[in-house]
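Removed: one protein chain of the complex. Kept in place: all other protein chains.
Naming follows writing order (A, B and C), and every chain is counted from residue 1.
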Amino acid sequence: MARLLPKLDGVFLQAVSEVAAVNLMYGCGAAGLPSMTFTSSPGFSLMLEGISYMIGAEVPGVFVDVMRGGPGLGNIAPEQSDIKLACRGLGHGNTHGIVLAPATPQEMLDFTFLAFELAFKYRNPTFVLCDGYLGQMTGRVQLPDALVDPGIPSWAVYGDRAHRRNLISSIQLSEADLEAHNVHLNEKYAAMSCDEQRADLYHCEDAEVLLVACNTPARMAKGAVRAARQAGVRAGLFRPQTLWPFPTRILEPLLAGVRRIVVVEASNGQLEDEMRLALSHAEVHGLPDILPVRHFGGVLPQQDEILEAVLRTAAPRSIS
Amino acid sequence: MARLLPKLDGVFLQAVSEVAAVNLMYGCGAAGLPSMTFTSSPGFSLMLEGISYMIGAEVPGVFVDVMRGGPGLGNIAPEQSDIKLACRGLGHGNTHGIVLAPATPQEMLDFTFLAFELAFKYRNPTFVLCDGYLGQMTGRVQLPDALVDPGIPSWAVYGDRAHRRNLISSIQLSEADLEAHNVHLNEKYAAMSCDEQRADLYHCEDAEVLLVACNTPARMAKGAVRAARQAGVRAGLFRPQTLWPFPTRILEPLLAGVRRIVVVEASNGQLEDEMRLALSHAEVHGLPDILPVRHFGGVLPQQDEILEAVLRTAAPRSIS
Amino acid sequence: MARLLPKLDGVFLQAVSEVAAVNLMYGCGAAGLPSMTFTSSPGFSLMLEGISYMIGAEVPGVFVDVMRGGPGLGNIAPEQSDIKLACRGLGHGNTHGIVLAPATPQEMLDFTFLAFELAFKYRNPTFVLCDGYLGQMTGRVQLPDALVDPGIPSWAVYGDRAHRRNLISSIQLSEADLEAHNVHLNEKYAAMSCDEQRADLYHCEDAEVLLVACNTPARMAKGAVRAARQAGVRAGLFRPQTLWPFPTRILEPLLAGVRRIVVVEASNGQLEDEMRLALSHAEVHGLPDILPVRHFGGVLPQQDEILEAVLRTAAPRSIS
Partner (left out) sequence: MARLLPKLDGVFLQAVSEVAAVNLMYGCGAAGLPSMTFTSSPGFSLMLEGISYMIGAEVPGVFVDVMRGGPGLGNIAPEQSDIKLACRGLGHGNTHGIVLAPATPQEMLDFTFLAFELAFKYRNPTFVLCDGYLGQMTGRVQLPDALVDPGIPSWAVYGDRAHRRNLISSIQLSEADLEAHNVHLNEKYAAMSCDEQRADLYHCEDAEVLLVACNTPARMAKGAVRAARQAGVRAGLFRPQTLWPFPTRILEPLLAGVRRIVVVEASNGQLEDEMRLALSHAEVHGLPDILPVRHFGGVLPQQDEILEAVLRTAAPRSIS
């Protein structure tokens, strides 16, 4: 990035810490400039305070979190360890941001573009959550035909005369003012939740066993779907591309014929929890059996064990 | 604390930052010493990285988070803004810690004692989550009759000869080792989840409308229960004292006769989400109607509006 | 600078602290890039550790210190409070750097160019020391006709193939190695001391009273010289443009006919001490009487009191 950004009229900054990085982004975003940072799990948690400030002040920015094995320092292998942190723990407050989950190098590129678009559309940070495997993968991608200079938005606190009157403050010390600000933010989250659900469907139309997976584990799940179909089982893959909002609207219509959901993840049920919570809100009761395939610490679920879960006759309960 | 701790053979340390505070606690806990810190929402988010390290290294410690209005700096009025962060976003990893939610000064005291007991029992940080109202309240409390010096646990990295061989490392760089470590931690979370559910019940035995609330909002809810009973409605209050694990085992048997749950909270549905997720895992389907009473920014739900929700004939849907 | 530097193919970076700033400069300089920072007294002291590392690793860089009133935070008025720190206290070690002392906006510009030249010539940080008055002054300056791109020096640790083999380490842990490194550095300081003495002379050729002053106080001293000449006293102004090395070689030949030196400074004798120490090394004994005119805290010596010191018949001792 240090080499490439100047050619694109961009600036690369090496911050002295994660806390410094998020606050530099706060400043950039407040000035109306598109900015992004890259980090990995422990670094991401150090940015949460600043993200909460950005959400409160309605400042855009793009955060890429290449999730690693945890807890603590862990290792840099592909665990999906931060899903709940990104979807449920952004900042300390009642806050949300759109969380995109790419599964390929092309989606890494496309979702980053999309993340900027969404961040400025909603004036809210957007998150690209991928795993250590994707973070170290090289692949051929299709670049966009043209880049558009977004210009400086009218609300920006930019240093020229036109923007000098803008001042964004997240401090609403009176309880009534802060409640009103939260009501406004909640309406924004509701709009995001309604309009920005995204998912990729693979053989879902007639599926009796539905695999749910994202990031790299979705690639193994796809292989398992193909193998299951060859074995005569009507399997399909539901791959959420947004983890928050969880794409319930797309999922719900598929559930009628499904007798089992197999959630494949490199974490201890974080993706499953997002799905459960979303379905609970969607008043989807009478769920199919949910069967987990989980790994941790950088070990990825393998096609064979996924297939085994798809084909298993008796559906055991998930425990968590 | 600076004045009182020395009299109890304790040490008070003013850290230079939240990041410093959590790392001091990491050190104290690793040496087998009981340590605690107090913070408020944004400060808590800065501690998450360190908490993840402590959980990974199985180091005890007690964190008191006096939740404030958010997002960002917000104000110091009583919002329950960090429930999801404490229950779902501890550290970046697949981690959990027991979260206690006091509602009175006496519980503030008792749950702090309990938090130390649980932290050392499970060698895992424990969290006391209260709100800005409780944090600024004075009340008469019953002190324990005696304090027991816990001594230095056998596993501690203490600086004497007996403990010198202990060394705790959270770095398991190989994927297989890190997965095994996570399996071990998950078993510990499962044990906590099974054995440490706590709740306080008030007129729940015959309740047809069940109020669910914790911290200060539970006090207004209690008043509403009394008022509803006087109005002839069989209301009851289910007050979780542990937010993680959510006390589903205690809640579930009560639900048979309940036709409506009213979740009263000073947040936008964080407590409700914990309940929904726990009930989803408990395979409790066919939930009663769930009706929220929510406030933000330090505004607290008032008895009248809670009562109004209890008495309302048609149960509107919760939106989130 | 944030606006201007990009037009000159430069980069402006806002560091999060003085410690961060000096370490960013360490990195830039090691990569062979010209870099500079601006600070004011307390900030400068926080950079000393990094400066010591830069001198040890022979890394160039330009530091502009706009000296303020002290001690502590003081005020931002024109005291010459850091002369001894810049000339005698650079880093903790046995280190030196050339210290330039401009007196006009034009010299502010010219000495900054010169500072870069000297920093790269000697691979050593260079310092521009001015005062709060100069730091806030606007003046018309003559820009250079052309700027030369210095290119990347052969020794730089630059990220391309040609420079990849360079590695500069200041860690010489064995005593003998570290002594040899110090001998090398001392030879470099001796070369700077010999070749880089600079001073501006005003009516010094026949002076019987020699005023010594630098930075803004030199402007008042110049006025006093003119007034003294009108009063029939052969006064002159010796204005060191390098404070380290102190320009003894230029001063010494002037002293023969001088019966009194008046040191005019906005500090408590720091300039006088540099002169005394340099003259002691130059084995100039039998000094003329030295009479100080000193102010602090942002108060500047005024022409009248300087003139009074020039004209005073009996020369009192300086006390310090």
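To be clear about the criterion, contacts are C-beta pairs under 8 Å (C-beta built on N, C-alpha and C of every residue); 3 or more make two chains touch, one makes a residue touch a chain.
In this text, all values refer to a predicted model and were calculated from it rather than measured experimentally.
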{"item": "Partners of the unshown chain among those that are drawn", "value": "B, C"}
{"item": "Selected from C:21, C:48 or C:192 as touching the chain missing from the view", "value": "C:48"}
{"item": "Residue touching the undisplayed chain, where the options are C:25, C:85 or C:114", "value": "C:85"}
{"item": "Residue, one of C:64, C:156, C:185 or C:258, that touches the chain absent here", "value": "C:185"}
{"item": "Residue of C:131, C:196 or C:273 touching the missing chain in the full complex", "value": "C:273"}
{"item": "Positions on chain C where the hidden chain makes contact", "value": "19, 41-46, 48-49, 52-53, 55-57, 67, 69-75, 77, 79, 81-82, 84-85, 88-89, 91-95, 170-183, 185-186, 190, 267-268, 270, 273, 276-277, 279-281, 283, 285-287, 295-299, 317-320"}
{"item": "Residues from chain B at the interface with the omitted partner, ascending", "value": "11, 13, 15-17, 20, 23"}
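Definition applied: only the chains that are shown with their structure count from here on.
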{"item": "Two chains joined by the most C-beta pairs in contact, as defined above", "value": "A-B"}
{"item": "Closest chain to global C-alpha mean, per-chain Cα centroids", "value": "A"}
{"item": "Cα superposition angle of chain A on its copy chain B, in degrees to the nearest 5", "value": "180"}
{"item": "Intercentroid distance (Cα basis), chain C paired with chain B, Å", "value": "59"}
{"item": "Approximate Å spacing (C-alpha centroids) for the pair chain A, chain B", "value": "26"}
{"item": "Between chain A and chain C, centroid-to-centroid distance (C-alpha), Å", "value": "54"}
{"item": "Multi-chain contact residues (two or more partners), chain B", "value": "none"}
